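== chain A ==
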Amino acid sequence: MNSVNIVEVIVAGLLILLGFLAVNSKKMITAIIYLSLSSMLAVLSFAIMKAPDVAITEAVIGSGLITAVFLFTLLVFKKVGDE
Partner candidate 1 sequence: MMNPVLLIAIPLLLAFLSIILKHYKSQLLLLGSAVNMILIFGLQKGEYIIGGFKPPFGINLVLDDYAFISILVVNGLFLVINLMSFDKIDKLGTVLLVSLAGLNGMLLTGDLFNLFVFLEITSITAYILSSVSKKYQYSFNYLVLGTLGSGLYLFGLIILYSVFGSLNMADISKQMATANLNQMLIPTFLIFVGLAVEAKILPFNGWVKGVYGNANSLVGPLFASAYAGTMLFVFGRVFVQVLMVSSYLKVTLIIIGAVTLLAGEAAALSKTRIREILLYSSIGQSGLVVALFLSGLVFPAVLQIFNNIFSKAVMFTIGGKMADDTGTDEADELQGAFLKNKLAGLSFTVAAFSLIGLPLFYGFYSKINLLLGIFSLNNFWLPVVILLGTIIEGVYFIRLLVKLWTPGEEGHISTEEYATKFTIKIELAKVIGVVFLSAILIIAGILPGMVRNNLTESGQLLNEESPSYMFDLEGGI
Partner candidate 2 sequence: MKKIVAIALLVFIGALLFTGIYAIDGFPKYGEAKVADRVSEGYIMKNVTEANTDVVYGVSTNLETGSANYVTSIVVNYRSFDTLGEVTVLFVSSLGISLLLGGFSGKLRNRCKANFILRMGSKVVFPLIIMTGVYIFIHGHLSPGGGFPGGSMIASAILLLYLSDEKFRVNIENFKKTESTAGSLYVIIGLLGLVISNYFLSNFINTGTVGALLSAGIIPIIYVLVGLKVGSELTGVITDFLKEEVE
C-alpha cells in the first residue's frame, strides 16, 4: 500500500519535471526528447492506474510514432540550414 504511494509520488514528480523541461528547453531537439521521456512516464502512470490498453497505445503512438515524426521534421530544418 505504502510502497505504491511512493512509486506514484515519484512518477508524478518526474512527470511534472519532464513536462516542464520539455516546454522550457532552448533547443528543439532536447524539447522533443523530453517530450518523449515524459510520454514514457505517462505510460508508467497509466500502468499504475491499471490501464493496460492505454499504456500500450501511448507507448506505440505517443512516445514512438510522434517522436519519429517530430525528428523527421527536424531533419528537414537541419538540412536546409546546412546548405
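Selection criteria: all candidates are chains of the complex that A comes from, given by their letters.
The working rule: a residue touches a chain if its C-beta (ideal position, glycine included) is under 8 Å from a C-beta of that chain, and two chains touch if they have at least 3 such contacts; residues count from 1.
Keep in mind that this is a model prediction, so the values were computed, not measured.
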Of the candidates 1 or 2, the one touching chain A in this complex is 2
Listed in rising order, the residues of chain A that touch candidate 2 in the complex are 51-57, 59-61, 64-65, 68-69, 72-73, 75-76, 78-79
